[in-house]
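With one protein chain held back, the other chains of the complex are shown just where they sit.
== chain A ==
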Amino acid sequence: MSLIKKPGGKTIEVVKNLPRITLANLRPNPGAKTLEKRRGRGMHGGNRSGWGHKGERQRCNRPRLGFEGGQTPFYLVIPKYGYNANHSRQPQYPPLSLRRLQYLIDLGRIDPSQPIDLTQLVNGRGVEIQPQKRDYGVQLVDEGADIFCAKVNLEVQAASEKAIAAVERNGGVITTSYYDPRSLQILIKPVPFFMPGEPIPKRLFPGEDLLPYYTDANNRGYLADPDKIQTARMDLAKKYGYSIPDISKDTLFEMLVQRKNPRHIFFGLSPGWVVNMADKKILKPTDDKVLQYYGS
């Protein structure tokens, strides 16, 4: 009998002979339950219940954390340094994901058969840019790179490497270009700029901080060497493992190859021209000096 080992053994026998489980038999593990703190009980814990005597303390009206009674508080006296210094003046680039771009193209809000510019994006209500809030344009973000399948001629102000790869893989062309704040305001809202009859200004070049970015072929900068861009395209394709489709054999080749002059804000509109909405005419200057100024 004892040779056959029953699982549990004596425990099972004991448990079988115990009375049934009721609330009277159960108890929580020691340390599982702690008694709640009840204010205002007892000789010393009662009366004001640990809140003090009158004033802000008892009436729960203390000022915010860090307030020093009116003296400039420590967290405001110490200036910001390094990464956070001049944070409110730093250029910002609201993101545009490839997923959103695909969504806009699919819904027909953006026409992929024309060059896609920040104007087109704003017209299709794809992005919201606030030049007055230190936005310097839009940056292309690689979320949705795996589902992006549109062939576009895209111009943005910054782009991540993976996003560039995603666009070029589908036979598209991407360029990063710079718009100074005034040009950016004109770009996103052309009609309110044309209404007061101002001549279109020249687009300024980026400052010495951003110039290295826009002269770099890896970022497809608009001031970079086209040959270097070609090699960069091939290197990127090798890196991400796709083959670049030959766009010269494409039907939309001329559209894809269109790129803006670095000094122009709009395609086909030179600086110095005045666009009149009432007469629906464009006025061009003829004076030499004016032409020299706007042409340089």
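Keep this in mind: a residue touches a chain if its C-beta (ideal position, glycine included) is under 8 Å from a C-beta of that chain, and two chains touch if they have at least 3 such contacts; residues count from 1.
Methods note: contacts and distances are computed from a predicted model.
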Inset, instruction - Refer to UniProt and select, among "Large ribosomal subunit protein mL64 isoform X2", "Programmed cell death protein 2", "AP complex subunit sigma" or "Hemoglobin subunit alpha", the name of the complex member that is left out. - result: "Large ribosomal subunit protein mL64 isoform X2"
Inset, instruction - Based on the whole complex, identify which of A:I12, A:L107 or A:V257 touches the chain you can't see. - result: A:L107
Legend entry - Sole residue of A:V14, A:V257 or A:V290 that reaches the chain not shown, by the stated touch rule: A:V290
Legend entry - Where the unshown chain meets chain A, residue by residue: 105-109, 111-113, 123-125, 146-147, 149-152, 170, 191, 194-199, 204-205, 207-208, 211-212, 215, 223, 272, 274, 276-279, 281, 283, 285, 287, 289-290, 293
